[in-house]
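Please read through the structure below; I'll follow up with questions.
Showing chain A:
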Amino acid sequence: MPAARLMDEAEVRRSITRIAHEIIERNKGAERVVLVGIAARGDDLARRLAAEIGRIEGRVVPVGALDITFYRDDIGIRAEAPEVHETRIDFDINGWTVVLVDDVLFTGRTIRSALDALVDFGRPTAIQLAVLVDRGHRELPIRADFVGKNVPTRKDEDVRVALREVDGEDAVLVDEPVTSEPGTEGVRA
Partner candidate 1 sequence: MNGHLLSIHDVSAEEIVRILDTAESFREVGTRVIKKVPALRGRTVVNLFYENSTRTRISFELAAKRLSADVINFSTSGSSVSKGESLKDTALTLQAMGADAIVIRHSSSGAPLTLTRWVRGSVLNAGDGTHEHPTQALLDLYTMRDRLGRLEGLRVAIVGDVLHSRVGRSLSFALVKMGAEVVLVGPATLIPPDAPAWGVQVSHDIGGVLPKLDVCYMLRVQRERQRQQYFPSIREYARLFGLTRERAGMLPDGALVMHPGPMNRGVEIDSDVADLPRAVIEEQVTNGIAVRMSLLYLLLGGSGSRAAGGSADEAGAVRLPEEVATGA
Partner candidate 2 sequence: MPDRVLFRGARVVDPASGTDEVADLLVGGGVIAPSPGTGATVLDCDGLVLAPGLVDLHAHLRQPGREDEETVESGCRAAALGGFTAVSPMANTDPVADNAAVIHEVLELARAAGTCDVFPVGAITRGLGGEEMAELGEMVDAGVRLFSDDGRCVPNARVLRNALTYVRAFEGVVIAEHCEDASLAEGGQMHEGLSSSSLGLAGQPREAEEVVVARDLAVARLTGGRLHLCHLSSAGSLEMVSRAKAEGLRVTAEVTPHHLVFTEEDLLTYDTNKKMNPPLRSGEDRRELRGALADGTIDAVATDHAPHAVEEKEAEFDQAPFGTIGLETALAAVLTHLVEPGELTLSRAIDALSTAPARILGAGDHGGPIEPGRPANLVVFDPSAEWAVEPPFASKSRNSAFLGRRLRGRVVHTMLRGELVVADGKAQR
């Protein structure tokens, strides 16, 4: 069965624009803000947000990518060691506000890992969280500061974000559940 479309291209674009404005508003400008995208699609989203903020404020916002694989809480529980992506934080985060960017917020475990990873890089003034979709079902006390869309879902549904850079289109899609793979509980964001 084809995936249901929760957000189409236009909605994704508008969400990104709105989140960019909210980040600027909340932080009273973007002078002390850096964006760190959680690999892999968070990275692409972060760059788009940075471009938006750049258009609005006329300044370059540093963007980094963070792979949290080595900080996961399920290493040794899944059947296989998870795939690793690039980490690229070329700037000092001490004294800056870091806005973590991810595509989907789900159980909160990925963000917990990202927080642990980030503090190994330094001590930011504040960490905020921007996500395109919040689908509920938190297993940890984590919440997003900036949300594109709140979407109630069943826990066993599969929500994924498609981005032009990687998938050729912008969309938020939900698939009917397949028999879930054992050991993947709590794996997604």
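A few remarks follow.
Here, contacts are C-beta pairs under 8 Å (C-beta built on N, C-alpha and C of every residue); 3 or more make two chains touch, one makes a residue touch a chain; residues count from 1.
Keep in mind how these were chosen: all candidates are chains of the complex that A comes from, given by their letters.
Just so you know, these numbers come straight off a predicted model, no measurement behind them.
Here chain A touches, in this complex, candidate 1 (chosen among 1 or 2).
Those residues of chain A lying in contact with candidate 1 across their complex are 38-42, 67-72, 75-88, 102-104, 106, 110, 116-117, 120-122, 160, 183, 187-189.
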